[in-house]
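Missing here: one protein chain of the complex. Every other protein chain is in place.
Let's look at subunit A:
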Amino acid sequence: MKKTIKKLLALGLCLVMSVGLLAGCSGGNGGNTTEKEGSNEKASTESGSSDTASSDDTQQSSADSGTLKLAVTTGDGSTTDDKIPTPWYNRIFSTNLMFRSLFTTDSTLTEVNPDLAEGYEVSSDALTYTITLKEGLKWSDGEALTADDVIFSINTALKTATINSIYTAAFSKISELTADGNVITVKLTTPYSDIMKVLTQFAILPKHSLENVDPLKLDSDVFWQNPVTSGMYALDELKVGNYFTLKLNEFYEGTAPKITKVINYFVSDYITAAQAGNTDYMYANAADQVELMKVLDNYKSHEVGVLFYKYFIFNMKGVDGKENEAMQNVAVRKAIMKAIDRVSLSALYPNATVLNSGVPNNYEAYNGFEYTFDAEEAKKEIIESGYDVSRKIKICYYNNDQTSIDLINMIVYYLEQAGLTVEATLSNDGTTDLFTTRDYDIGFKGKAAFSLNEWYTEYISSDALFANIFGGDTAFDSLIDELTSATDQNATNEALKKLQELEQEKAYKVPLFTVGTYVFTNSRVTIPDGVTFCNPLYSCDINFTNWEVK
């Protein structure tokens, strides 16, 4: 009897393991090629089987073009996998499909075209903007989208913590915000040239869902687990830690997109997601990532014109009184720049362009100044400056991709050739670490700027962050005001030229180069002719309505 039981147990165990293996080997997500058909068929037959909400089948047009797959990364700690990321920080593809702004823009982020608003007028003194909202707009829950939502969103943006600074910089200039029916009047204290461009990015959120939420904790509210949306899509299902799916928003007043379902996978890194065919769209600017993506023949690359700065900031003095005398000598800072061959460094990045100020060399406003590379001269200048070369220069950087690590190693090499002793440390961030410990001399940073203005507003003396590094120097303030209030190109260029001269004289932060950014789309996605992608962290019109998935 015992023997029989033992045999049965052994047989059962073998069976369980075999079934597990067979089940594991059968089907699956497959490679990119095999997955195309399977996933599309499944998507079209199961789109209504959500745990949380049923899909609206009536919205599915006859031109159902399947399911688009996107990846949302949680690997850098900026996004969690238990809710939809707020569109008030970065505009990512997934949230661009869910949330709209008053206006939309083109790939240069400069045009202003209607979206939730049908148009606007601006007064001759550039202080009053009158925006007319479209009639009959609705949220995905059927509630009316009104001017109250716009006013609520702008006012709340000024009280919240996790928000892109381009919004707070612009909205802090608003002195009066009123609505009369569907007409919104925005009055500014001083002209602000980027105000309309900013409104092309600022997502309007529903007042009726969020008015009782503490603005400081808005981005972590439960709203983001089942948000009410205004865009082409609404949330269908959120599976914490795994994915969220989007279905067509039945209350969207525009033309319904051909793609009826979007799956957004939470992933640790984009490359693995792309290699496994789990995303039809991704972007990269690190050379190693771009190279890896270019190897995948089922992805098409699109070069994007982005002001993505790679630059140094020198840690000198905080408004808190903390000092770092070693870096306060401008001759030392300029000699350090002379010791680095930025042209060679730029070869590490795809399509990088060497910079000499915040204004790229091919812009009309560029003042023509150049930082030259001369190791011997740099060595001489460092000695002449009186700098103690036995003192260790500490560099901190926060990008942990291989390209950044290689770049830092090369910078260390260049500085050592100039007779300096250098130590580079990978940190959590390249800015706050500088002044929280005042233990680093140089920070290496990256910045995907919305516009040139964003680069220069970092110099403003009241900037809580950079004031702790540059000491709250007020020299830039009036010029920054001049730049942000410039309403024509000539005035803008004039202000930019003055700012460049000042920044080159002070050398507080020194740009190395801008790096090229690439968007990659899976070949199973058909993108309409004429579409140009913009900075992937912002939103622009990419004619998504006519995208198709094979």
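Going forward, a residue touches a chain if its C-beta (ideal position, glycine included) is under 8 Å from a C-beta of that chain, and two chains touch if they have at least 3 such contacts; residues count from 1.
Heads up, the rule we're going with is that contacts and distances are computed from a predicted model.
Within the choices "D-alanyl-lipoteichoic acid biosynthesis protein DltB", "Energy-coupling factor transporter transmembrane protein EcfT", "Peptidase M1 membrane alanine aminopeptidase domain-containing protein" or "Peptide/nickel transport system permease protein", the name that UniProt assigns to the complex's undisplayed chain is "Peptide/nickel transport system permease protein".
When the full complex is taken into account, the listed residue touching the unshown chain is A:E458, out of A:E381, A:D441 or A:E458. Among the residues A:I84, A:I263 or A:A365, only A:I263 touches the chain that is left out of the figure. Of the candidate positions A:T130, A:Q275, A:N361 or A:Q504, contact with the unshown chain belongs to A:Q275.
The residue touching the chain not shown here, chosen from A:S123, A:N242 or A:S344, is A:N242. On the side of subunit A, the interface with the absent chain consists of residues 13, 20, 23-32, 34-35, 39, 42-43, 46, 74, 76-78, 80-83, 89, 159-165, 168-169, 172, 214-217, 219-221, 237, 239-243, 245, 263, 265-268, 272-273, 275-278, 428-429, 431-432, 436-437, 447, 458, 463-466, using the contact rule stated above.
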